[in-house]
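As you look at this complex, bear in mind that one protein chain is not there, while each of the others sits in place.
Chain nomenclature is as follows: A and B, assigned in order of appearance, with residue numbering initiated at 1 for each chain independently.
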Amino acid sequence: MSNKPVYTIPIGPIHPALKEPILFTFDIQGEVINAVDFAPGKVHRGVEWMGMRRNPVQIVHLCDRICGICGVSHTLAFARAVEQIAEIEVPERAHYVRSIIAEFERIQSHLLWAGVAAHELGFDTLFHLAWRVREEAMDVIEYLTGNRINYGIVQVGGVRRDFTEDQFPRIRKALETYEGLVNKLVTLFLEDTTIKLRCMNTGVLTEKDALELCTVGPTARASGLKMDVRADAPYAAYGDIDVKAILPDVYADCIKGDVYDRIVVRLFEVVDSVRIIRDLMDQMPAWPVLWETRYAKILSTCKKAEGEAIGRVEAPRGECFHYVRMNGSEAPQQWKVKASTYSNQMSWLKILQGEQIADIPIIVASIDPCMSCTDRVTVIRDGSPDVMTKDTLHRLSVEKTRRLQA
Amino acid sequence: MRLSPSFNRSLWVFHFNSGSCNGCDIEIVCALTPRYDPERFGIKLVGSPRHADVLLVTGPVVHDMADRLRRVYAQMPNPKVVMCIGTCGQSGGVFFDSYNLDGPVGDVIPVDIYVPGCAPRPEAIIDGVVKAIALLERLEEKK
Partner (left out) sequence: MTRQALSAEQIAETLQKTGPKSIKDVKIKTWTEGQKKTPVASIWLRTTGESLIATIRAVIDIDYPHLSVISGVDTGDVVELLYHMQVFHGMPGAEVNITISVPVPKKNLVIPTISHLIPGAVYTEREKQEMLGVTVAGIPDPRGLFLPADFPKGVFPWRKDETGIPEGMVKSLYASGRPEDRPLPFVKPKEKMVKKSEVCAVDAVAPSEPDTADASQPEVTTHVE
């Protein structure tokens, strides 16, 4: 064991993500990962800096495009921060519209992740199935907001569009579809031998580490950390209904904090989201949905506002945090965006240690870093680099699955 | 002239994210999943540019990725077609004035087909790929 030489493998950075585009460096001894390091910043666009040159009404559209998957979370967090500074009273119905869209976003994001995770394991049938099921949520989002991605529905002081009564049957139909699918999805993902073999006891993150490394969202909850902004510090309409943090013990007997537990948490969050949307629709208050319809008024209110505030939102991947400080000029003096993966990335260092090369794809994907990462790998052997593509790495992963199945 | 038999029902696509918001990337993958299912025509996402006929570029080209984009482009075999997906790769979109961008994509590598939209729908992306097939046919014709 000890006489095996240590290789250094850089992975990346051709990797689709927002702020967590990644160049990984692994120190490998034989098959085992000794040490991990990563360098993000390959997709750093300077969004915060651009925001400090624009006014809040413009920033809302920039927020939508921080991340294409959690499009509503960032906008909602930013709008909440500005509303607190300017003391804008958002109409009650707007809170409900915001929450319903946020929950549909959670459904589509978790199903997206489930598909990617299945793909990383070499289980492409499940990948296609999960993405086909996801289209139902996308259809509803498009039906309600007009867009599949970058919804553009949230704005400072409310939401841009209202739901009408005749739209509710379509929403209910989608919820019924998901309720009918739950058992199938649970069987496919959680009772499958292959997934159990690959995911159980892989990439373990203990509760203590999860807290000390400041992880958020499903990653933290899978380690037993009962943390959910929706329940802990209710925002929008979540204070009106019963929201509980989902821990892996809803399905398994004990909490291990491994990849399997992360799948459990995400799947049962989809189930819970369906219930939350139903509860929200049952008690939707009446019109209006916008505090002020004239942009000029919104702008002048924001311009006069002075102070600082934070907006926190439970995005599908965890806590999304915006800090805004306004000083009476048009653009904010400071705007800090903390996406959820920002907090979760540190956990990679822990959970990848001691695992095998073939497990890299699924472990890296297990915290849901906006997308799977390992697009292209260069293996340096004896100083001469030869290129290892994502395919090769993926093949290693698939081969391991086959070995375990045999 | 039609495409040479090697292209027949096997148009391979490589996807390069140069700093987009993931919206276009998700829609590209969406376009490959069962609802649209272009794989029945042989359109397939591959993991290496060396296998690809079409390069899909998303994003406004972050400084760090500009050189990598050039290298990926150089690695692709001829004839090749570059598609720029999304508004931010064409004019910057909402990221029009940053300090860390080298874009638009057209400044870094030659682009053949633009698919505008933020994010474009999967149908638009597939329509773009169909145009790419037509372009590949013309390139073959010239040879």
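Note that in this section a contact is a pair of C-beta atoms (placed from the backbone, for glycine too) under 8 Å apart; a residue touches a chain by one contact, two chains touch by 3 or more.
Note that the structure is a prediction, hence the values are computed from the model and not measured.
If you put the hidden chain back, the residue from A:54, A:74 or A:95 that touches it is A:95.
For the chain left out of this panel, the touching residue among A:9, A:159 or A:225 is A:225.
Touching the missing chain, out of A:142, A:240, A:279 or A:330, is residue A:240. Within chain B, the residues in touch with the undisplayed chain are 60, 62-64, 88, 91-92, 95-104, 106-107, 110-116, 124, 127-128, 131, 135, 138. For chain A, the list of residues touching the undisplayed chain reads 19, 39-41, 44, 46, 48-49, 52, 80, 84, 90, 92, 95, 211-216, 225-227, 231-240, 243-245, 283, 285, 308-310, 312, 319, 321, 323, 325, 333-334, 336, 338, 342-343, 345-346.
Here is the rule we use: only the chains that are shown with their structure count from here on.
One finds 25 Å separating the Cα centroids of chain A and chain B. Those residues of chain B whose C-beta lies close enough to touch chain A in the complex are 15-27, 29-30, 33-35, 46-48, 58-60, 62, 64-65, 68, 72, 88, 93-95, 97-101, 118-119, 121. Here chain A touches chain B in the complex through residues 13-18, 21, 41-47, 49-50, 53, 61-62, 65-69, 71, 112, 115, 128-129, 131-132, 135, 138, 148-150, 370-371, 375-376, 389-391, 394, going by the rule given at the top.
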